[in-house]
Structure formats: structure tokens, C-alpha cells
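Working notes, beginning with the structure itself.
The complex appears here minus one protein chain, its other protein chains still in place.
Right, chain A next:
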Amino acid sequence: MGVDWNSFFEGLTTAMSLQNIIFIILGGLLGTIVGMLPGLGPATAIAVLIPITFGMDSTSALVLLGAIYYGAMYGGSRSSILINTPGDGSAIAATFDGYPMTRKGQAGQALTLATIASLIGGTIAIVGFVFLAQPLANFALRFGPAEYFFLLLFTLSAVVSLAKGNMIKGFVSMALGLLITTIGVDSQSGVYRYTFDIPHLSEGIDFLVVIIGIYAVGEVLYNILLLNDDSQRIKESVGKTWITKEQWKRSFWPMIRQSPVGFLIGILPGAGGSIASMISYSTEQQLSKKSDEFGKGAPEGLAAPESSNNAAAVGAFIPMLTMGIPGSGTTAVILGALIMLGLQPGPMLFQNQPDVVWTFINSLFIGNIALVIMNILLIGVLIKILKTPPKVLYPIILVLAFIGTYTLGYSIVDFAILMIFGVIGLFMKILNIPTAPLILAVIIGHQLEQNFRMASVSYDNVFAMMTASPIAILFAVLTVSSVFLPMILGRLSRVKVNNKG
């Protein structure tokens, strides 16, 4: 499919209309704010705002909902960087190096860097969208259960291997996460597992409750224990807003490299930003010459996952707009809204209503630029959070955590789960067990299991599953090497050092 430049420019003109620009800015701002709050991710924000779009024309509605979505992607990293509390799964990787940067007194620079990384990721992905939407949609179809299983397994192993020299702890954390995902009704057999006759548990534990519990509640509990210990305080200075030349140089190639990675993963239905940002982070750590600085405030450790998850957010629109299949929870909600508005997203959309599609794509461009400006202007306001006295800040975080949790399932059962994970998070911090493997396992564990089970219907044994297709082979090899390569390399480098000595 060639690019239809006529429709492209018509779309650009429509997207630039005053009404649509207002929707882009409004949606972007709403999304940024909602994205910052723990648990209130883009899907919730859009779902709640759907009634507003009743009666709007479908193009403007799509523009508005899209703006909320990527606004939330920009906002998601704010709370990760400032208070070590990700707003959504895809913002977890931003805590790894973003929060350490804040502790070093570089909060302003971290926020700017994340914003620029989001812009680069978004822009590269939009260019990819314009030229490659159709062929890439077909690529996504090649992922069957075996391919998904090995992709997910690779993601898990990549994250476990992040815990260098401490893989056992990483492994324990992951195993705990996988256990949690066995709660709920098992799709393949319809059996209820560990639900204790509580109807609310039949759909399993929402990973966002786990994230909010471990990060927000856990972090608050931990800090309360240390409230009078001044050595743990964040430096009062928030540093400059603009990034240094060195930070830019270190981040540039990782951002350029990881944007296409995020984009491709985003296209796969069901994968999305969490997986994209984790894979990007761990590959950058493996590639970096300064990999020992990762987790201690390396700028590229923040920039890589941030560009990757924004690229993934754009990629998720491809299956929705080309095939009518939602690529993520958020696009599923948008799809539902569009159908209510009388738009038929699906294979015919590009043919029947090219104006809608191209207006939307152009609005993504404009929206990204508008969001960068908004977010950089907001930095001055946001870093005030760091100057808020803990006695005020922590109760506010707790309140937000509870509100966010309630909006997920409208149930107070989740409050109990939230508190349990808050305590688990506290102990993991004290015992220095990495939390990322647990969280990621909770996010993807269910899919991992279900895909494995479906693959075992299709293939006789694990070996047949591994060799099902080149994609499956690739991810199987990557999985093995991500676990063993760091070990072997570690050995080798030690040998080298010994020789030198």
C-alpha cells in the first residue's frame, strides 16, 4: 500500500482545524494529569470520558481519545521519576533510572529527558505508521501461541537477568509474581483457582493493584519507617531543567534504536508498552559500556524505555485501524467508543474513510509536539512535589492510591489486596529483592500460561513449539542467551581482570 498523499494532506488540514487543535490540547492535558496518578491509566481515563464523545463527530472523537491516550503515556513517567511510583505498567521501567536521577538532584533533567525520549519514540513510530501500517499488520498475524509464549518468556528472562549477580532474588520475585497470576478462572478449562468463593477474584488480581500496592503503598510505608533518617532524604535541589550535552549524547542512540523496537512490539495484539519498555531497558543495559551505571541514574536507562513505550502506544493503533482488532486494553476501549459513534474501524476503514484515518495520524504528530511543550512547561510545577514535606505528601499518595484502586474494579476487595501488596513491597525493599520481575510476571503471567497451554494443543512437545517458526526460534534463543550470557560474560571479564592482575 503506497501512501495516499492527497488524503495525508487533507488529514493534516483537518487536524489543524481550531476545534481539533483544542481537542488535542485538552485531551493531552487531561491524559497527562490522569497518567500521573497511580492506577489511573489511559484505559480508565478514556472509558470514563466516553460519554463526552456522544454526539461528537467521529473524527474529533478519535482525535480526542487518541490525545488522552498518548497524553497518559507522557504523564505516566512523571510519578515514576519523582516519587518512584509508576502510574501504569509501561512506566515501571522509568523508575529504574529516573528515580535515582531524582535522588542525585537531577529531577528536572530526568523529566526533560523522558519528555524528549517520548517525543522521539512517538515521532519515529508515527513515521513507521504512515509508511508501514499494512505490511506490519500482517507481521503481527504471524504471532501464534508458540511465538507469543517465547516472546513473553524472553521478556521475563530479560528482566530477571537485570538483577545482576543477584539472579536468585530476581527469580524468587518472578516466581511469586507467576503464582499470583494463577488466581482466577482458568480460561482453557474454566476451572476456578484460588478464588475462595469471592466473585471479584474470578477475574484474577488486577496487575495495577499490585503495582500501586508495591510501589505507592510500599514506598510510603518504607519512607515512614525512615522518616527521621535524614540521610535518606532526597536532595533539596532539583537541578537544572535542561539536559547536559553528555546526557544527550549518551541517550541519543538508545532512543533511536529502541523506538522501532517498541513500535514493533506495540503492534502485537496484547503485548504493549510494559513489555516494550522492559525489553528496551534490558537490551540497552546489555549493550552499554557503562552498564554498571544502570539503576544508579544512567540517562540512557531512562531514555530508552520511555521512547520505546511511546512508540508502542502508536504501534497499538495499527491492528485497530487496519484490521479492527484492538492491540491493547486502551485501544479496545477506543474501539468500543468508535463503534458507538457509528465508525466501523476495520479492514475497510482505510478505503472507506481515509479522511478519518489520516486526520487521526496527523493529530498524533501535532499532539506529540503540543505535549512536549506542555510537559516541559509543567516541570516547574511538578518538581514542587519534591519540596512538599513528607508529612503532607505521603498521605496524598495514599489517598490517590486508594482512589486509583477503586476505579479499577469498583470493589473494596481490592483495598485488602492493595494493603497486602503494600506490605509485600515494604519487605521486598528491606530485603533488597527486585520488584520489577514480580510486577512483570503479574502483568504477563496469565498470557504466558494461556499461550503455553494453547501451544501444547498445536504442538506435540516443547521442542516442536520452539521450532514452530523462525520467530519462535529467535525468541527461544534470546531467552536462553539472556539468562546465560551475562553469567558467561561475567566469568570471562573476571578471568581477564585476573590475567591483568
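One rule holds in what follows: a contact is a pair of C-beta atoms (placed from the backbone, for glycine too) under 8 Å apart; a residue touches a chain by one contact, two chains touch by 3 or more; residues count from 1.
Methods note: contacts and distances are computed from a predicted model.
Asker: Which name from "Secreted protein", "Tripartite tricarboxylate transporter family receptor", "ATP-binding cassette domain-containing protein" or "Protein translocase subunit SecD" does UniProt give the chain that's left off?
Answerer: Of the names offered in "Secreted protein", "Tripartite tricarboxylate transporter family receptor", "ATP-binding cassette domain-containing protein" or "Protein translocase subunit SecD", the absent chain's UniProt record gives "Tripartite tricarboxylate transporter family receptor".
Asker: Pick from A:A337, A:I417 or A:L478: which residue touches the chain that isn't shown?
Answerer: A:A337
Asker: Of A:G11, A:G66, A:P100 or A:P145, which one is in contact with the hidden chain?
Answerer: For the chain that is not drawn, the touching residue is A:P145.
Asker: Name, in rising order, the residues on chain A that touch the hidden chain in the full complex.
Answerer: 43-44, 46-48, 50-51, 54, 140-145, 185, 187-190, 192, 199-200, 202-203, 269-270, 319, 323-326, 332-333, 335-337, 339-342, 344, 346-348, 409-411, 450, 454, 457-458
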